[in-house]
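The following block contains the structure, expressed as structure tokens.
Excluded from the complex is one protein chain; the other protein chains are retained at their positions.
The first chain written gets the first letter, and so on, giving A, B and C; residue counts start at 1 in each chain.
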């Protein structure tokens, strides 16, 4: 209830601070009997982890995950799975100068006002480092969904700052540090190099999608599939906008053009609605887009206040991502997987296995 | 858990179908001792109700609300408040032809596949009529928040179909059927008249905001204030996109320009982040925008399937809104109020009354 | 969260006051496709309702239930089921003298201190009248469990005041107003007649059980099946003790005698544990006993305080049960059904259909 648990049936409780001894999560509700080892989770953490290119923060964390519970002889037992990641490269002194200063665009001020106290080391709890346990939990959800339904989650960057990124092929996404679906990312590299030298930061636009999502997931009225996607994505650090299907372009659409016609066998002629109708999955691909604001930690000096309410100038040194959107792709995929997983279990609870009607196989 | 309850501490459980005997909700968790009568709720229902202009559905529902519990001698007692709205203008025969047909863009197909059964009368549970109890509950939340903090919720239409709507003054919003902040809405009327004659529908873009929101609301990591706004808005019928603050425009921003600088006394020099930092309210106005897709019920014939999987042509007669976005403004305001109310109670639970620090009064 | 919802997956939200216009509940999460009509629910309400013998309160309520939602053409649709029961025999003037007085043993004082306000009419929200919606919801759960697993719920009185009640046959339970498993209840009638004339009240002990409960229900560590039975029963008005299996007699047991040995096919040689091991159902009968305290509303004068803190003498007139335990049997059965239903859905969510192992059919 205090906001650190994602989901109810596949419930992921996240803990830790950027510069504390460890971060991690407890997954409660994972179905029993699934093969699971650290090696199923580590690759997703490696996709998200810092220090992998010069375009992301140089903090060096291996993000090695340890399974503390819930797995016996290589299989999930149905009991809580605790995943622990030790912090190893804390440099709290980097942050000494922000203990009594609020960095513009950061959560420094709001945490301090909310709780009356805050852990300033590297942003404490508000650091994007806390997305690592989310990614780890998402890896478990993805594995179960793939084995059960064949569901696959994909994601890519579609714009960085003012630079649009075209789509060539999903295969390229893992071959460059930007998760760009392009063979040649030199334009992105050039853009980022200029940005880094200026000491400034930029935003990004990402696309996330899921294939082979079962029909029927989502709990209207309020816990609709799209609602929970909206929550998951808007809750990711620095996200300021979420679209499903055609998103904001739908405003200018006519109904005669927008509505996706059903075709033989339960297919669809188009996917303007992004795989959700009435809050329930249609069986089409889930299509989601998110807007990520520019990193708030920059070298450019800005005006702010200190904890005494006095004006100060702030420069954020330390190790930071010039575009937090770059590492957000695997996180957004994990979040989408957690949403689908939760709704898969909810659907099974209420409806059991609803038979596929004749003509819709 | 089955998705019909909004919130946990100010928990609104919604029930009913478009053409059943009644719709309504139960509010559990309303603080005791607040003066409350039907007359506090009815005005918001009247703003949302159908039949008030030729630009919305001609279904004639008074939407009269009855308080069945939770109020004694005009004051809330802290026990559940049941709000009942009888349906009075059901015309189920209007919908006879869609019993075995899936209307493109509607929830017909997904409800049928999810549950193996669906109530086809007026869309049943998936009808936008079920937003009425949400609006009623929102009126209760709004009253408490206003009395406690002075919080005010506003909303307006900013685009209808391809037609952008400028902003003149909030005062105009209640003076025209479109919730447009304009003195002269003749251009919107002309646009809608052409649309209605074509038998087609269009989308809309709305702005919703809240003033005088206390600092410190929101429960990171996952139940952030912005996350719950994302969920509430994306869960509203026909919404396909949500933005907070600068939204998708943030993608092309630089960090040096985007970060909102703090000014003396805890004010801010700008509001690019829309009143939320790190998932917690800053005390600035909450600024939200939503994209609403065109109404799926249109007279233009479209291809679809029936429940036997056979191809059919669908024309949706009956009484429908040519732009569901028109009546969505009061609903989106109510949803924003429910989110703020929930987080106000959550914050009080964990943090009590955190004192305002010196220099930030 | 404010305590008026029972269960999460089969979530029953209860509303109403003893002398308000109506009481009722919303059931969210009922599986779709089950035949359901008022006639499936009314018999259980009739078993609980007042005025059926001279040994219970003479308030005359038909307790007629109306299904407001969630059922289409006689079948559940998977959407919320609102059950409404209008109050018809309110006599608020009976309670005028307790508006400013706290009746000993009642919730008058605690509601007033908790909320700063209370509805004094007939106990308001704290009245046992609010068990009617629980019974109605339990009828829905019982029907689903019976159709799915053949589960049957039984209950009877085993002691009234100082008078122990032997067990002859379940068949007798519905043939007398005490839910006693006896052919001849004249001893109970005599006991109650003496009690009524004295203006006093007495307690009762009840037994509740369930047959054909599937193996595997219950969610350890905390949401164990026995834990949730403990909560449901201890939460019933006037209950002061709960036992499962041998209950308090287990204290003096030896392990060599207490542990239930498994027998061929997954049966058991005894049932000291009452059908639960490690918080999970064994497939044996669930066996529960509860202690109900004497009715607090009595004609015998007692010392108390008024809302100004001044000493007063209290006599509770009005219409009351001399032994609230008499009508508690159907309520306790309903509560047990709600617990089993909730865990049946939870189990299905996490574990799906775990195959029955060879040798345990």
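Going forward, a residue touches a chain if its C-beta (ideal position, glycine included) is under 8 Å from a C-beta of that chain, and two chains touch if they have at least 3 such contacts.
This structure is a prediction, so every number in the text was calculated from the model and none was measured.
> Per the definition of touch given earlier, which of C:232, C:286, C:326 or C:341 contacts the omitted chain?
With C:232, C:286, C:326 or C:341 as choices, the missing chain is touched by C:232.
> Check the options A:32, A:51, A:199 or A:309 and report the residue that touches the missing chain.
Per the contact definition at the top, the residue touching the missing chain is A:32.
> Just to verify: which one of C:10, C:55, C:115 or C:153 makes contact with the chain not shown?
Checking each option in C:10, C:55, C:115 or C:153, the one touching the absent chain turns out to be C:115.
> Just the residue numbers, please: which parts of subunit A touch the chain that's not shown?
So the residues of subunit A touching the unseen chain are 1-5, 8-9, 11, 13-17, 20-24, 26, 28-29, 32-33, 66, 68-70, 72, 75, 77-82, 114-119, 121, 124-125.
> What subunit C residues would touch the chain not displayed?
Missing-chain contacts on subunit C: residues 1-6, 8-9, 14, 102-107, 109-111, 113-116, 125-126, 130, 159, 161-162, 200-205, 215-224, 226-235, 237, 239-256, 258-266, 269, 272-274, 276-283, 291-298, 300, 302-305, 307-311, 346-347, 349-351, 354-355, 357-360.
> What does the interface between subunit B and the hidden chain look like in terms of residue numbers?
Subunit B touches the chain not shown through residues 1, 8-9, 29-32, 78, 345-346, 348-352.
Operating definition for what follows: only the chains that are shown with their structure count from here on.
> If you average the Cα atoms per chain, which one ends up farthest from subunit C?
Most remote chain from subunit C, centroid-wise, comes out as A.
> To lay subunit B over its twin subunit C by CA atoms, how big a turn is needed, in degrees to the nearest 5?
Rotating subunit B by 180 degrees superposes it on subunit C.
> Hey, how far is the Cα centre of subunit A from the one of subunit C, in Å?
45
> Distance from the CA centroid of subunit B to that of subunit C, rounded to the nearest Å?
38
> Among the residues of subunit B, which are close enough to touch at least two other chains?
Where subunit B meets two or more other chains at a single residue, that happens at 1-5, 8-9, 14, 114-116, 125.
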